[in-house]
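What follows is a short report on a single structure.
One chain of protein is taken out of this complex; the other chains stay put.
By letter and in written order, the chains are A and B; residue numbering begins at 1 in each of them.
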Amino acid sequence: MRFLRKYPLVMFLTRRVGIAALLLLGVTIVTFTLTNLVPSDPVNQALGDKASGDPAIVAQYRADHGLDQPIVVQYVTYLQNLVQGDLGVSLQTSQPIAQELGDVLPATMELAGVAIIFSLILGVGLGTLAAYRRGKFTDQVLRVVSLFGLSVPTFWLALLAYYFLFYQWGILPGSGRLDPTLMPPPRVTGLYLVDSLLAGDIETFGNALSHLILPAAVLTLYTVGLLVRFARSAVLEVLNQDYVRAARAKGLRSTSVVIRYVLRGAMVPIITVVGLAFGGLLSGTVLVESVFAWNGLGQYAFNAASNLNLPAIMGVGLVVGVIYITINLIVDVAYGFIDPRVRVTS
Amino acid sequence: MTQSTVNPALPKPRFRSPAILRNPLAVIGIVIVCAWLLVAIFAPLIAPFDPLATSEDRLAPPGAPYPLGTDTLGRDVLSRVIFGSQVSIPLSLLLVVLSMTLGSVLGAIAGYFGRAVDEIIMRITDLVFAFPTIILAMVIAAVLGPSLQNAVIAMLIVSWPSYARVMRSLVMSMRHREFVLADRMLRFSSFSSLRVDVLPNVIGSILVLATLDVGTAILLLSGLSYLGLGAVPPAAEWGSMISVGTQNMDAWWIALFPGIAILSIVLALNFIGDALRDILDPQSGSTGRAS
Partner (left out) sequence: MTAASSIESPSESRATGLEIRDLSVVLPAKRKDPSPKVLLDGVSLSLRPGIISGVAGESGSGKTMTGLAVMGLLPAGARASGEVSFGGQNLLDLPTGSLNRLRGRDIAMIFQDPSTSLHPMLRVGVQITDHMRTHLDVSRAEAHERAVKLLERVRIPEPVEALRKYPHQFSGGMRQRIAIAVALACEPSVIIADEPTTALDVTVQAGVLRLLRGLCDDLGLAVMLVTHDLGVMSAIADEVTVMRYGSVVEHGPRFDVLTRPSHDYTRELIAALPGNKLDDSGSTS
């Protein structure tokens, strides 16, 4: 009986994971194809003008990097290596790409993670407030604020924040993840906030936090703009439901009604948007990281793209694809846990 | 059961033009957008200087004769902001028209024919969605080489799927309605019923999406140019102007004013798009349900 009841959930999860895996394969094909459409020869780029004049050096280089193989073979080789966790070697640094990505990824995850948490709290809170005050002054103000967040160019806002809070007033640090005088905490997760706490190093924690505030705040504004709009309409939808009226008829305090009944009912659409917003957030990090010299995935992608570093671009595309697909998988699975009906109907 | 007797039952898009003028934010938006269109059209008449002409007055702060100051090469910031509208506005409109056309056609085909065709097109949209817009556009722009033309191509590749999805779901929802079935019985070809009956119903929704997307396109284009993957110097483009401004933080006016230009027009478009959405979906705007 118990097993049978859980069976649909297992089916549901298997299906979702299968779709995610297929999508992932598609991602590898896309990144690979895209980066092989390059009109300019990456060999010249990597070797420089002088060396690329010598055919022997060029041929050696191409053979070393497998660039003389047919495209399909190159792809299959790439896929085989991928399964073993080998993403190839960077054309710029000759370092393993997996290792380089491992160094920059936590920086971006820390930034995006903090931003998404703040966005969620602010966005859902303000969106709910706007729904309750529908048509009133507060609602109008929040509408303008959220549209502002959606309209402001991220990199320009980042520059404004940098200019005032760092350059002019010196309130907050403006670049990097830590002051140059501090050593990064011993690496466990690569997230400085977590690692410094694990090491019991409060000073480093505080410093890392102060470095995080500006870029995270800039990233948050866009996502908050998005979430306020969606949370507002999701909550409005739920406020019309009978179960909210029934909850009020039970004489529950309005905070209990909002948290237990209204927000739970609105959670599915809100979670969907958070999943979508995470993709937008990763786009935002590219621009924000470049303003705040935040050595993360966005900076790495930009450098790789500017230098036609094919394997590195493929690596970034893959990692970003994996992140996106994982987030979507989490969102899908979250539906199953938030709304018990999903487990049965799908 | 002829076409003429079935067609009047079509749900018309719930859109009345005067309603938009009752929304104060939308009116502000329309005024700003119209103003920018005029600026773009009459840029050579309005701008006090040649946007590309350098001068000895480098890094002059705002004041006479440069109302918004000059940049590192002594070019007038006001003139460059004015001419910047001639880059961002037409290119964004072009992009939206292209991606709307491409996305709508592919989405309609997917929705109408279903099965394998639908499956292939939708899996491609999934793939494009699996990449954050900027990263994909960045890779494409980098691969094709930095230029405005390539930036637009990159943006086209990332922006058509949302139209395809909207179009597909709208077409799917109408596919089984009577009027299409009636056509089938009358042995109309699949394509002519698609053109005659289905398309007019979805154009309203697609247009709202397009309004909102012009703003997104302006933001994305300026972002790519800021990264050096769109407009190349010395072109007067807002994103690349801001990028120049970062080289000298004391000359804050170089980056400030192009940013205000982007913000004002995108915000105006969002005001309009938001109002349009309220009109199309009155549920989010009206008062509570009476019992």
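The rule we apply is simple: a residue touches a chain if its C-beta (ideal position, glycine included) is under 8 Å from a C-beta of that chain, and two chains touch if they have at least 3 such contacts.
None of these values were measured; they are calculated from a predicted model.
In the complete complex, the residue from A:W156, A:Y192, A:F205 or A:Y261 that touches the missing chain is A:Y261. Residues of chain A in touch with the missing chain: 241-243, 245-254, 256, 260-261, 264-265, 267, 338-341, 344.
Note that only the chains that are shown with their structure count from here on.
Our note on geometry: chain A versus chain B, Cα centroid distance of 24 Å, whole angstroms.
In the complex of the two chains, the chain B residues touching chain A come out as 25, 123, 126-127, 129-136, 138-145, 215, 219, 222-223, 226-229, 239, 242, 245-246, 249, 252, 255-256, 258-259, 262-263, 266-267, 269-271, 274, 283-285, 287-289. Taken in their complex, chain A has these residues touching chain B: 23, 26-27, 30-31, 34-35, 37-40, 134-135, 143-144, 147-148, 150-157, 159-160, 162-163, 167, 232-233, 236-237, 239-240, 279-280, 282-284, 286-287, 290-291, 298, 301-302, 305-306, 308, 313, 316-317, 320-321, 324-325.
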